[in-house]
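Input: one structure, supplied below.
Missing here is one protein chain; the remaining ones are kept as they sit in the complex.
What follows is subunit A.
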């Protein structure tokens, strides 16, 4: 204390530079005590310095909450700075000291009446930030006054305060009628008040998706447009985003809004520009295309978008993600601006990759030479990821612009000559795609490719090369030698390569049967006898039987003509694109996912759609015709992968667990039922995994082995396909099987919906094996046979571990029991609810789809018992915000009985503590995907209501786990 005072004196004497860093000097013991004394000092200056020290400690995360009463005492002051500092402190700590915070209320209420509007505004603003219920009650009256204050500065601050209050207590805001007052403020005379009212209403509306808070009509639109010109840049963003939700009545209104929004394109703030672009892109849909203004508008959109690319890299990134959407919807806007997307060597990698993507989208016959020259340049850069993507891009160009294919192939060959290992491998993968697009055209390059056989060490490249050799075996003299060389290390290859090798050798055998008999026998025996991979074995057996029973049929199947691949695969699905266009500038546009797919807290976001002009339908692309256009795309496009029947009936298929992902924009995607297993969902959940290209089997149903853009990629493609059977035999742990609760069978698929097939079922976990137990009941008049089953990807990767074992046909009115073992290594996609499972069942009549929910305890592992110490540490380690609490009502077990019962479902009690007649059970469970869930179960003797707290690093599962507790305890 003394020391600090001395220091202060010194500073005065020498007039040396005073900074806030001195506030950090008191870190020794008794600091709090010292500060306390200073805060209670009589001298104003000393008080202020002390509060500053407190704030300084607070900003770096030190706990100075103990000083609460002393700091609050400093609040009644005329010194504005001191007041503001105390407010800062209050906002931070009021929550932890609610009783103390009440002391501040009087001052707030008094300040709300102050003559100085700045003080009034400050008081109402600060009060709203104190998230304590007791304070909130006192806030209502002052807030009501401030919303009607004569000073606009106070009104605009009060508008935001309504949003704060709503966040704390939504009901209160509604009851007090603040929402109506807020709506009235949209018509305020001051533009800043209007902008803040809009911002507050938009935020409130996000938690009330269906409320009519922002009821936009031509009058309010006019008010907003007027305010737009006069308010601050941030206010413009709020107003523009709000305008984008409006649906104009006709094209005249659209045009007039567009005209008034266009000047915003010249704003220095890029967020304003992008929000304006959103409004224009949306309202443009309404304009007839033959209108002069439409053309003018298109021209006006290009320069601001280009300008965004000269901003800071972070801004560029967001701009590029949005431009990616815009060029898919309206390629004409930027078709002449290819050059601005050329990559500079010092661009951050995330900018480089986005630019590359857009370059390919803009590539056309007119500019392909330039694009290729650039891509070739990039392929010699340092960054490996970027180089790989550049090489893939050359392949995509070849597929997109037919006239350029030859040049692309020669560019790729040039690159192969560089002998840079990853370039060569990448090039081979894309050349395979080019072969699939232009069969029998570029086979002359095969010889060059074969020279590099040795250097290929990545599975994808090896598989691609093997596919090429198998496909063109008749033209490669030493095809048998080449394939044989791969066969030596068969068991060390990845599954992808093994499957490919098997198919390739079978193809070779069918083409040159005389010399290769030995080879084919070798590979068949390797696949069927020496491998423990069920997929490989299955495929091996199929080939074997085919070859031995009917070689002619084998030829027809294995050497069938393959459909061509097309560039459509990498486009965003049109309906999704339309929705994303309505969300330009938002997080949704950055992730290329609809907001409903990922925004937390936005309960049931409305799906936005582009509305097109009603007046002149013929000249406008309506959403419907838009998607129809794609459905009518050239017949060369691969048929939908969602076609389950095709998959099941095709011999050369990959087994269910590794079904190739469907091309997201493939036609037929919107054909109702197909969607269940189809790409609609995939494209929503797509993440940024590497472009696929692995599945290059010989059958038409085999996936689009063609680099798709990130957004259209399914969530997890590289699901391990082995291990399905391992799981079956994994009886380890041997846990307690007694008392496992098995839910009764429920009807999953009513006979009505499935042409007479009724399926009811349940899920069981026995000795570590998850089984789906079903009763299939034939209520139709004819015999049912040829059953098969597939699951859609789901939250925990559940997949059939083997085929559905129904050996005999089911005659009418007969029912049959079937148990299907499940593995958890299938493809993963988050479902809603989490434990939802979508199933397709096929029989000789049709394919049927249903969804069911499995109890999450099916996924609790037998070794889910945590060490006590680990439990303690983990519990502390998981942040409190991940904790969720639930009530289980009407449960009449004592804690021991509950514990036993739960153990049957692999919920293990680790410790038990009794505090004041209340039993606390600490429990743990572990999910198949390795997620631990920790639980604290409170059981009060004589009270049928249990309280359960769940902590988990993935809090999404909490709800499911709670439901499971409830069912287990009550049954």
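One rule holds for everything that comes next: a residue touches a chain if its C-beta (ideal position, glycine included) is under 8 Å from a C-beta of that chain, and two chains touch if they have at least 3 such contacts; residues count from 1.
Everything that follows uses one rule, which is that contacts and distances are computed from a predicted model.
With the options "Dynein axonemal intermediate chain 1", "AP-3 complex subunit mu-1-like isoform X2", "Malate dehydrogenase" or "Origin of replication complex subunit 4" in hand, the undepicted chain maps to the protein name "AP-3 complex subunit mu-1-like isoform X2" (source: UniProt).
When you scan A:86, A:243 or A:319 for touch with the missing chain, the hit is A:319. Only one residue in the set A:129, A:225 or A:845 touches the chain that does not appear here, and it is A:129. Check A:199, A:907 or A:933 against the missing chain and you find that the one touching it is A:199.
Of the candidate positions A:164, A:282, A:511 or A:539, contact with the unshown chain belongs to A:164.
Contact with the undisplayed chain is limited, among A:178, A:591, A:748 or A:932, to A:591. Mapped onto subunit A, the interface with the missing chain covers residues 8, 11-12, 15, 17-21, 23-24, 44-45, 48, 52, 55-56, 59-61, 79-82, 84-85, 88, 92, 95, 116-118, 125, 128-129, 131, 151-153, 157, 160-161, 163-164, 167, 190-192, 196, 199-200, 203, 206, 230, 232-234, 237, 241, 263, 266-271, 273-275, 303-304, 306-307, 310, 312-315, 317-319, 336-337, 339-340, 342, 344-346, 348-350, 370, 373-374, 377, 380-382, 418, 420, 585-588, 590-591, 595, 598-602, 879-881, 954-956.
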